[in-house]
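Below is one structure, written out as structure tokens; the observations come after it.
Shown here: the complex without one of its protein chains, the others still in place.
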Amino acid sequence: MNIESLIFYGVPIYLIVMGILVILTTKNLFKMLLGLSIMDSGINILIVALGYIKGATAPIYSRYPEVFEKVVDPVPQALVLTAIVIGIAFLGLGLALVIRIKEKYGTVNVEKLKELKW
Amino acid sequence: MSEAVVIFSVVLALLVVLATFILWLTKDLLIGVLSSAVISLVASIFFLILQAPDVAITEASVGAALTTGFFIFALKYVGRREDD
Partner (left out) sequence: MIRKVLYFLILIAFGFFILSALSAYFPFGENVLTGVARYYTEKGVKDLGGINIVTSVVTIYRGFDTLGEVTVLFLSVTALAFTLVGLKVEKAKLPKPTLIMETGGRYLAPLIILFGAYVFLHGHLTPGGGFPGGVIIATSFLLLLVTQENYRFKKFHITTTEVLAGTLYVLVGLLGLYYVKSFLGNFLKTGKPGYLVSAGIIPIIYILIGFKVGSEMTSALNNLKEGGDEH
């Protein structure tokens, strides 16, 4: 395993693992949403890194009729473009739910929330 | 990819490791929000090194500007300390 593979596969997997760790070891609902957000960034880097080709360039043919060059895979990039925008949408909805919980119960600590009855 | 780009990527990877440790161990939620913005910016530079400019522009504008705005507006309701 060479150094390039260690960086471009290692950093996304490290971000996913740290996102899971932050969600597991905190008791605050807001911090769980922060962990979810860094997990989302890590997954997007991993999908784009799987489509890289050595020695190829970005998929834009700016000198169209003259040169025909090797380009990277465009299909994972189209998928990740969609996934990033959906990530902010569900983050906004999660934050609205946390604000409502704070208004109704007065706390966002999950240990105190378990004791409150209906 | 050339040698200079690989050394630059190693420095950025160390920055990511530092930012995730700060986010995990701090008790002030505003510092966590700023660490999340740093991680999004480094992800945008990684997208550019992997020859994907569309994705880099989208991640930079979404992760650095809009997600931080959402978090800070919600932080006004919740309170800045993690254990209150």
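We just call them A and B in the order they show up, numbering each chain from 1.
Following the convention adopted for this analysis, a residue touches a chain if its C-beta (ideal position, glycine included) is under 8 Å from a C-beta of that chain, and two chains touch if they have at least 3 such contacts.
Computed from a prediction, not measured in an experiment: that's the story for all the values here.
Enquirer: In the full complex, which residues of chain B touch the absent chain?
Expert: Within chain B, the residues that touch the unshown chain are 53-54, 56-58, 61-62, 65-66, 69-70, 73-74, 76-77.
Enquirer: Residues of chain A in contact with the chain that isn't shown?
Expert: Within chain A, the residues that touch the unshown chain are 1-2, 4-6, 8-10, 13-14, 16-17, 20-21, 24-25, 49-54, 58-62, 64, 71-75, 77-78, 81-82, 84-86, 88-90, 92-93, 95-97, 99-100, 102-103.
The criterion applied here is as follows: only the chains that are shown with their structure count from here on.
Enquirer: For chain A and chain B, let me know how many angstrom lie between their CA-based centres, rounded off.
Expert: 11
Enquirer: Which stretch or stretches of chain A touch chain B in the complex?
Expert: Within the complex, chain A contacts chain B at residues 3-4, 7-8, 10-11, 14-15, 18, 21-22, 25-28, 30-31, 34, 37-38, 41, 44-45, 48-49, 52, 54, 56-58, 60, 72, 77, 80-81, 84-85, 87-88, 91-92, 95, 98-99, 102-103, 107-109.
Enquirer: Using the touch definition up top, name the residues of chain B that touch chain A in the complex.
Expert: 1, 6, 9-10, 13, 16-17, 20, 23-24, 29, 32-33, 36, 39-40, 43, 46-47, 50-55, 58-59, 62-63, 66-67, 70-71, 74-75, 77-78, 82-84
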